[in-house]
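Only a single protein chain was left out; the remaining protein chains are all shown in position.
Chain naming follows the written order as A, B and C, and within any one chain the residues start at number 1.
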Amino acid sequence: MAVNWLRKLASHKRAPVFPVLGKQGDKALRYLALSPEIELVDSPRHASVLLIAGEVPADRLEPLRRVHDQLPDPFTTLWFRNEPWPHLENVDRIDDLTDLPAALTKAHRELMTGQRDSGCRILSDRPPNPWKGEGDFGQGGEGMMGGVPYGRPMAMNMQEDISDGLTLDSLTFRLGPFFMAFPPGMAAEVTLQGDLVQSWETQLEPYPQRLDAVFFNARKHPVPIAEIELARARHHLQRLYHALHLAGLEALSLSSLRLAHGLSTSSTLDGLRRRLVRSGFFHLAAVGGGVLNTEQARQFGGPAARAAGLADDLRSHDAGYRRLGFSPVCQDGGGVSARWKQILDEVEQSLMLARQAERDEVYTNDVDCIETPRGPWDEQPPEDASAILDEILPGLEWGDALATIASLDIAAVADRGGGTQSPGESRAVQGGSGNVVK
Amino acid sequence: MTLTTLLLLAAALIGIGIYGALSQQSFVMLMMGLELILNGVMLAAVAFWAFSGAGAPEGQLLTIIVMAVMAIEMAMGFALVVAVFRGKQADMTESLTGLKH
Amino acid sequence: MLLSELFLPVLMVMFMLTVGAYVVAVLDRLIAGAFGAPQAGRVWLAPMARGAWLMTQHANATEAPDWQAWRLAPALYLALAAIGLAVVPWSESLVATDLVTSVVLWGSVEALATVVIFLHGWSANALLALIGGYRYVALGLSYILISMFVLIGVALPAESLQFTQVVASQEALWNVIRQPLGLPLFLIVGLGMTFWGPLNLADSKDLAGGTASEISGPPRLVWDVARAAMLVAFSGVAASAFLGGWMGPWLPGPLWMAIKMLAVLLVLLLLGRVLPRIAPERCVTLMWVVLLPLSFIDLVWAGIGALL
């Protein structure tokens, strides 16, 4: 009786969901972030529903199995635009984004009230190497020091000290591809000394991102500048959401997301910018680390390059933009806070351009070289830049390293478009926020 | 809780401490032995203060001084560990066979 | 005698622990809602539903954790919060333990909290949890020092290390006015030692929950309750040390105390929702280079005040 009562109470909790992002799964993540009945958690240990959003490539299935087995009992899975594994019983596949929150809530409710059985483990719960002693005192290695006890390397310091002279044992590990602070799909092998990054090797590149369809249309025929600039601003604001979420500014990250969802030519950035500056984001959280030098910035392109002081922007060659008096905005510095200042400036500029272009009905002119929010696209779309992390992250503290990753848009741009935001999605969001201007 | 039982407890702590300080190869574990000895000493000092010293304030003062000595011992010990570790990548007493190398 | 000396104080502390943790959870949700977080369901029910959910969830395992320490650490943190609540005086006579050295006891609660948080992060045998533990130790020392200087400052005018005496010494003038630097410094310490909001570096987002990233079920419930209770204990100490504790006109003492504690809690929770998480390196610099010298100045100020 008492247990029933407890379970009933538990089913009233917001559904704790750990999202595993497959290709194009980040859209679902951003949609769920604004759903009041869903709580997105950062660690699989904190969830009772595992959401697999989007198609997961074959090389990331093994990590997915491990994440699946990390959820504490009772747990269940939900598959969004992905076919559930055949041996999982009683799990749903959802294809429509608007159905997703209700389905997650239902899964959680049923799990709590006992209508649905907890999922079963896939992998065997055994350590990768046996914990069995061989040595005289039960130790697993050859001597007291050194050796590979129980098949696990000992933490011995073999690396040059890069900080203050206090050389610590270094710690090497792999993280990803479903770590929430990485771009979807990215995995890296990291060596830490204390919480200082000693070396960084990106092992799996993030999934290519699909930009708004307007950028692909712009490669075929002239498109209204108002439309393309709004898409650009939306892209930047969505990235700002992830960064602010990581920085612990929950409320601001959600307003940024709401602004992105309901973006129109009459939207303004003033409120968000003011609150961001007042919160001390640029002084306390986004500190100067992660600076790109000129060479790296040129290689990277896009807003990151302009934040490092390079005034390269394909829009300035476009006749349509020239009519609007466009000139690229720049920052100097090239670090994390410079990049976010740049992003804010560009969003503001895009909104302004969109307003002017809408009034004067200006269209783009060039079709073979356009500036995407990720960077210039002349012959090929912008390529993956995750290799650059291996160069700039060593020497940063863990938190700064993650802030740097969040500030860089490293994923490549996919060849095919991702479609525009569907009207249903934006309507649902407007209902939730109530401060949309349209 | 009498003076005798308290002193026996202190003697036991000191005994274990002596064993630890003499037997451990690692510097830091050796320091733990020393700390345990000082733990016993402090307990004995407070016990004497409470039962034999008629509450003379010097008894408590002695304990404070022992605490200061412990802090000094810890700090110097760790400085040595850091210095030795940096040079030799080890923290074993045996690795300190010479003053420089 | 046993009843009045043991059972009543224990009951009182348990009561404050439960009610306090619940109030913190509700207030935090209300503040989050006011800042635009999506809200669903009834706010007053949400903490209980969460508690029930964690009760039904199983506690998970990692590979070769230090089981004793891993399971004990949340309980120990709760125990420390209980000790903190026990020294908070609700009126001249209504206090769970009126130890002569209760101010120092609170100092040792802060120091032992460092141990417990480190243990919690270390014993999980998991990477992100360990980094969280590391970080707290790196910062915890500076919190302890700042708190110690600030508390010596309030003990000086009282000429006592007892919280009841400290409150009594504020009859004429509250310490928040007498030592203007004290309360702001102490609030920062409070955010630090409960790793809340901008100083949540041990259980932070970038570590996917830090020391708590690998726990689920009842241990997680205990850990969350303990953090909230520690925040309540801290606000009780802050209200006694700086806001004149039970003193105030018209209303009875315990009520004044509750109002002041709520005010401190509100300020802390607001700060937690408004400010971003401070980068650890910047935080260390801030603590040692700015706030620690400020706490020296606070102490000198208090000393001069005591001499005059």
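In this text, contacts are C-beta pairs under 8 Å (C-beta built on N, C-alpha and C of every residue); 3 or more make two chains touch, one makes a residue touch a chain.
Everything that follows uses one rule, which is that contacts and distances are computed from a predicted model.
*Asks:* For the complex's missing chain, which UniProt name, "Multicomponent Na+:H+ antiporter subunit G", "Heterodisulfide reductase subunit B", "NADH-quinone oxidoreductase subunit J" or "Sarcosine oxidase subunit alpha family protein"?
*Replies:* Protein name of the absent chain (UniProt record): "NADH-quinone oxidoreductase subunit J".
*Asks:* Which residue from C:L78, C:L161, C:L199 or C:L286 sits in contact with the chain not drawn here?
*Replies:* C:L161
*Asks:* Touching the hidden chain in the complete assembly: which of C:A64, C:I177 or C:V300 does that?
*Replies:* Result: among the candidates, C:A64 touches the missing chain.
*Asks:* Of the residues C:A46, C:L105 or C:V167, which one touches the chain left out of the display?
*Replies:* Touches the omitted chain: C:L105.
*Asks:* Touching the missing chain, which residues of chain C?
*Replies:* 64, 66, 69, 99-101, 104-105, 107-108, 110-112, 114-115, 118-119, 122, 125, 130, 134, 137, 140-141, 144, 161
*Asks:* Under the stated touch rule, tell me which residues of chain B contact the chain that is not displayed.
*Replies:* Residues in contact with the chain left out: 1, 3-26, 28-29, 31-33, 35-36, 39, 42-43, 46-55, 57-58, 60-61, 63-65, 67-68, 70-72, 74-76, 78-83, 85-95, 100-101.
Here is the rule we go by: only the chains that are shown with their structure count from here on.
*Asks:* In angstrom, rounded to a whole number, how far apart do the mean CA points of chain A and chain C lie?
*Replies:* For chain A versus chain C, the centre distance works out to 33 Å.
*Asks:* Return the distance between the CA-based centres of chain A and chain B, expressed in whole Å.
*Replies:* For chain A versus chain B, the centre distance works out to 52 Å.
*Asks:* Two or more other chains in contact with one residue: find those residues in chain B.
*Replies:* Within chain B, no residue contacts more than one other chain.
*Asks:* In their complex, what parts of chain C are in touch with chain A?
*Replies:* It is residues 32, 35-41, 45-46, 48-50, 52-53, 55-60, 63-64, 127, 130-131, 134-135, 197-198, 200-201, 204-209, 213-217, 220, 273-282 of chain C that touch chain A.
*Asks:* If you look only at chain A, which of its residues touch chain C in the complex?
*Replies:* Interface residues on the chain A side: 6-7, 9-14, 16, 34-37, 42-43, 45-46, 48, 70, 72-74, 112, 127, 131, 171, 173, 175, 179-181, 192, 194-195, 244-251, 254-255, 258, 279-281, 284-285, 287, 397-400, 402-403, 432-433.
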